[in-house]
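Let me begin by handing over the structure; questions about it come next.
Only one protein chain is missing; all other protein chains are in place.
Chain lettering (A, B and C) follows the sequence in which the chains are written, and residue indices restart at 1 in each chain.
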Amino acid sequence: MNYVIAEDAAATEAVILDHGTGARLSRELVEMIAAELGPIYIGEMEDSAILSLSGERLAITTDSFVVQPAFFGNGDIGKIAVCGTVNDIAVSGAIPRYLTLGLILEAGFPMPSLRRVIRSIRAAAEEAGVKIVAGDTKVVGKGAADQIFINTTGIGEFRRPPLRMKDVRPGDQIILSGQIGNHAIHLLSIREGLGFEQRVASDCAPLNGLVDTALASVPQGMIRSIRDVTRGGLCAVMHEYARATNCPMEVRRSDVPVMWETTMGADMLGLDVIHLANEGCAALFVDPDHAQAVLAALHLHPYGKDAAIIGSVGQPGSEGFHLTQKDGSVVEVEELLGAEIPRLC
Amino acid sequence: MNYVIAEDAAATEAVILDHGTGARLSRELVEMIAAELGPIYIGEMEDSAILSLSGERLAITTDSFVVQPAFFGNGDIGKIAVCGTVNDIAVSGAIPRYLTLGLILEAGFPMPSLRRVIRSIRAAAEEAGVKIVAGDTKVVGKGAADQIFINTTGIGEFRRPPLRMKDVRPGDQIILSGQIGNHAIHLLSIREGLGFEQRVASDCAPLNGLVDTALASVPQGMIRSIRDVTRGGLCAVMHEYARATNCPMEVRRSDVPVMWETTMGADMLGLDVIHLANEGCAALFVDPDHAQAVLAALHLHPYGKDAAIIGSVGQPGSEGFHLTQKDGSVVEVEELLGAEIPRLC
Amino acid sequence: MDEDKIKVARKMAFITTDLQQDLIEKSPERIQRVAEMLPSVVRFLHQLRERAIPIIHQQLVYRETDHVEFFNGRIPCLEGTKGVEFIPEIEADKDIIMKKRKDSGFYETNLDETLKGLGCDTILLGGMQAQICIQTTGADGYFRGYNVIAVEDCITSTREEDKRRALDWISGYCGRVLSSTDIIAAYDAHTPIEFPVIYTP
Partner (left out) sequence: MDEDKIKVARKMAFITTDLQQDLIEKSPERIQRVAEMLPSVVRFLHQLRERAIPIIHQQLVYRETDHVEFFNGRIPCLEGTKGVEFIPEIEADKDIIMKKRKDSGFYETNLDETLKGLGCDTILLGGMQAQICIQTTGADGYFRGYNVIAVEDCITSTREEDKRRALDWISGYCGRVLSSTDIIAAYDAHTPIEFPVIYTP
């Protein structure tokens, strides 16, 4: 009997870094896991699962955070761990209410750093109006984890109908709530010391207030669906909706809000901002007659001041993500296979 | 500006391995985190938090699993991740209903191993009758995690009153649902190649069925409280109840169910079985007039066939864990500061 | 003693554990302790060979990738190095050599199969350290139905108290503790060595 499967199976297919990027390989991994779980897996591949528990509908989501670097210019892994899960709940249309908090700490992680993370968690949870209802802390040996990993699981309640991808219709306008790419450029810049970290801050923020503002601005049903734009960036979200609706997502690059320095940094690294990760940006799919009203409401919210209508949902029959470039040409943007790795020395 | 706090603070207090053992240092760490979280932390330091969500009461708990070795003789980290959380929910008196599943995978973790873990999760969830409602998978670089870490968060619903530590009374009988120490001796034995792994299997099992059986056997309120005996072992649980009730826990060592080979292995390693971790054993605190009925019910359940009454709750006024040894002497067993490290070569 | 409560050693094998360069040279104490024991071991090996009693030398072998305690700043008993070799005095190459990767001599080795092939029902244990490798090989052998004898004068530990405690543990749980002289004397006189049959409670 051999307990060390890893050794025997070393020559076979293995999990690789690209399985964790939010692009196609990630999806395939998730699909494999869902298939293996079979009938006990009742999630719908949405970010939040909707539960009927004694007649009450709840939203629940879980996320693990392995941010590197764990501390950055205007936040840290703790803030991200709260915002990420709050945002997942909020975009489902539910009100985020409770979080659980699972910490995995590497032996040697300094106590002051831990305190700083916990304080960030507190501050972000206070801003988002959520309570942490259960926690767990594990410590692993030096080298067995990378400083700190955080899992948060969120529970929200529905006081309005859930928002679902399948309600998105041809002609719906696509609104981005803010500039994209800043989080990724900020973190890459710190990791490599590129200089952009001084100009480009992470967008990490809880978006439930912004979502509430948007939903309150128009009649029920006029905002069809909302998705937070995280790993995999705008491109991954567009492909996700294209697949779910069997309609192409048609976006104008010139209307996508991006900081000039972010474009500059991405260009230097050979990256396209549409693939970059964000932590405080949502895509909203809105009835065309109500898009301006939603946009106006978003502009009044601090996290929505750069919101813009970036395109619309095309006619059914062909999937894909169609990007109108600045020169007027239309390109079909493929989903990335894995992470887009920056060109470095 | 320096983003790398770890380096600056290297000389200050750090998280150490002992912070993760379930003994005193763990508790202090948890208390520090709860204090830092302040008013947003509304858990009660019970394994499951009880939520009032639109009038419905739910139990919720979260746990991360960093088991080493990840695969063992009669189970793996996947089985433990389900059972651990199901058991936390079950001992609160709630019916476990839903789990979330967060995976952190080290790059290079073999796909067949992952499948094996997922299958174990499925099997354990099927046995326990729980559904997995949301999932998340992260991949980290080689060396940034130890093969696989799993977080499960569980949600249960109360169809009977919650069980609480504070309801335990002097004179209540303490029942152990099964033999202790087997899980720890099995894993230590595999890790070191000690030979005991062939004779001593892990006790890892979902206990919600057993808890249901016990609760159904006597009138409501006669089982005051139940706790799963995990990290920190029987000793940690006894101290937890002693602190919560301000009563001593009085246990007879000769009545504690332990496999002969487990005692033998623990003795070789210089460990005391009362400190060893378990994954399928619960301590029940029962009204003295109903203890025999509960015991009889437990004996009919496959996971309760070795159940035994091991002692009782003493009179209030002095806390502590009093153990009557086989020679009749009574010793006051202190809580461990950290992990009890086996003596090895 | 009740007949069905005792069993008798029929065919023996001697198993030495970890008598390798790196493991002995870890510390001055170990070198000293092994030096004290070595004459007994060498004499016993000689007596056993004369009587065609099988001898198996357990050899701990680690790889570069193993996560093990470093000895003097490096992985001990590394495959292909000098340190993994047996000390010359035991003349290991006259006997059966068996690699192992963990404490118990039975753990993922073919020791059990080898002993069965030799028809042995009794294992004599020697070498070091008493409190882990000897003890655990003893327990593991006992679980597999072997009679276990710790050869008192052919076993050592860095500290005498660890050896004492280990031998007490073996005699208390799973076997007997005898000197090499007693074993040879019993063998030559055809005196059966008896073991209590322990019923697991």
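To be clear about the criterion, a contact is a pair of C-beta atoms (placed from the backbone, for glycine too) under 8 Å apart; a residue touches a chain by one contact, two chains touch by 3 or more.
Just so it is clear, the structure is predicted and the values come from calculations on it, not from any experiment.
Under the touch definition stated at the start, the shown chains contacted by the missing one in the entire complex are A.
The chain that is not drawn here is touched, among residues A:Glu127, A:Glu157, A:Glu192 or A:Asp212, by A:Glu192. Annotation: of A:Gly135, A:Gly265, A:Gly280 or A:Gly314, A:Gly265 touches the absent chain (contact as defined above).
Although one chain is not displayed, its contacts with subunit A can still be listed: residues 192-196, 198-199, 260-261, 264-265, 267-268, 343-345.
Criterion: only the chains that are shown with their structure count from here on.
In terms of which chains touch, the assembly is arranged as an unbranched chain of neighbours.
The most central chain, judged by C-alpha centres against the centre of all protein C-alpha atoms, is B. Among the other chains, A has the CA centre that is most remote from the centre of subunit C. The geometric centre of subunit A is 34 Å away from that of subunit B, both derived from CA atoms.
If you average the Cα atoms of subunit A and of subunit C, the two centres end up 59 Å apart.
Inter-chain spacing, taken between the CA centroids of subunit B and subunit C, is 38 Å. Touching two or more other chains at once are residues 108 of subunit C. Those residues of subunit A in touch with two or more other chains are numbered 1.
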